[in-house]
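Have a look at the structure that comes next, please.
What you see is the complex with one protein chain gone and the rest in place.
Let's turn to chain A:
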Amino acid sequence: MKLELRGVTKRFGSFTANDRISLTVAPGEIHALLGENGAGKSTLMNTIYGLYSPDEGEILLDDREVSFNGPGDAVAAGIGMVHQHFMLIPVFTVTESVALGYEPTRAAGIMDMAVARAKVLEISARFGFDVDPDARIEDLPVGAQQRVEIIKALSRDAKVLILDEPTAVLTPQETDELITIMGQLRDSGTSIVFITHKLREVRAVADRITVIRRGAVVGETSPQSTETELAGLMVGREVNLTTAKEPADPGEVSFEVRGLTVLSSADKVVVDDVDLSLRRGEILVIAGVDGNGQSELAQTILGLRTPVAGSILLDDQDLAPLSVKQRLASGLGFVPEDRSTDGVIGAFTITENYVLDMYDRPPYSGGPGNAALRLPVMREAAQTQAERFDVRMGTVDDPISTLSGGNQQKVVLAREMSRDLRLFVASQPTRGLDVGSIEFVHRTIIEERDKGTPCLIVSTELDEALNLADRIAVMYRGKVVGIVPASTSRDVLGLMMAGVPADEAQAQAATHHTVLAEADEQAEAEENQ
């Protein structure tokens, strides 16, 4: 089915989220929609899916104008969508999940699960999906959950499939499988709209690429464009995708984690006998798919969780008896994973957020027992640091929620790096940031390393791990699968992220390349020519 947009405009108040967007997705084509966070990709897709109605412009399916009053209409017209956050119910089986919303019934409204089950099996067989129709959603790995979403869309005869950031939660190998599936769907005539901000994937799978920036189409290009060209289009200026850094000059070991085991609140082991050691002036990146215990490890180092076994040593001092406040005061810099919930208080001013973990000690407070805040001192320090970190803001008295994500993160970094650090820990420091801010954050972290601070960075983005790390530790189901040098290939890291030990991964990767790795090599070869 051919999907065509003509001058689609969507406004929210005075803000134009989509500005006269025109694009055509031919039948059997994978059309990538590339853009930064906030460029308007999701709005556009929600408009196509009937969640928003466009203010101007028209949507055509097979040259016939359509208008949707809700996702129901869109589904009926043959549009399927796999959301970035899966819309699945954890306790349902695969069959139940697929049937949800269009339950086949027998007489008297009794659900006919056999029909639904047969449908799941039929679609799985057609595309070679390995999905058990009776498995419960919560027991499935993320990649399989995504396939359930795809089956769900296909079971409603979707002719146009919208995939919203489908690879964000996948390991490289799972991504690879998804790419194969997308190829099969294309060959069977399904049109696919693939939304992403990852350049590498776009080049590997797309037939055509439309780049949007600030709500408007800025270019249509072919997958032959280089990554730098695509990034330039996406951001609107030249960008460095890799941050230049000197080789590490590691000093003596100053931070150690020994045999650390942590339980979740449901008493499941989330960090399993982890050993790490970190030298001064070195960046160790903990890589792995989200939810494999990295966040818990970071929280335990900060003191938010109490380990059931093992110890954490900073300069030979056991951190166990110290509270969060004491750890921060004794030279731990911590950037939490979820900026909006853990890193900043949205309603507080930039100044207040800047002193969020230093408000109760001089120079920011004084008087008996440091009971009184010294607002002028706080404000001045915030102002100075904000300028140093190039925070784009009105005044330091504005609520921090008025800043963009990148600028909020700069405030967090400014706060954590304003102290003399003995250890810097950051969880997902660039999650949700635009390319420009990512560059800045990476540079800042490398500067901190060069000052001799040991840096522990948790990242689920392989690109980030490869860019920042001096060494990479891969975590899988709470265990450290292996610690490898930063020069390790993507393929090996990908296998390790799925739990394969380092040496075994080396052997496997030598015989089997992923599509993305091949695309990489090809690109390198082209650039060398």
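In this text, a residue touches a chain if its C-beta (ideal position, glycine included) is under 8 Å from a C-beta of that chain, and two chains touch if they have at least 3 such contacts; residues count from 1.
We adopt the following convention: contacts and distances are computed from a predicted model.
Since a chain is absent, check the UniProt entry for it and pick the matching name: "ATPase", "Heme A synthase", "Nucleoside ABC transporter membrane protein" or "Na+/H+ antiporter subunit C".
"Nucleoside ABC transporter membrane protein"
Among A:Asn69, A:Ser265 or A:Thr306, single out the residue that touches the unshown chain.
The single option touching the absent chain is A:Ser265.
Can you work out which residue in A:Val269, A:Val324 or A:Ala502 touches the chain that's missing from view?
The missing chain is touched by A:Val324.
For a quick check of understanding: of A:Gly405, A:Gly436 or A:Gly452, which residue touches the chain that isn't displayed?
The one listed residue touching the chain not shown is A:Gly405.
Applying the definition given at the start, please give the residues of chain A touching the unseen chain.
11-15, 17, 37-38, 40, 42-43, 46, 49, 51, 71, 81, 83-87, 90, 142, 164-165, 168-169, 197, 264-266, 270, 290-291, 293, 295-296, 302, 304, 323-329, 334, 336-338, 340-348, 352, 356-357, 359-360, 365, 370-373, 375, 401-402, 405, 428, 431-432, 461
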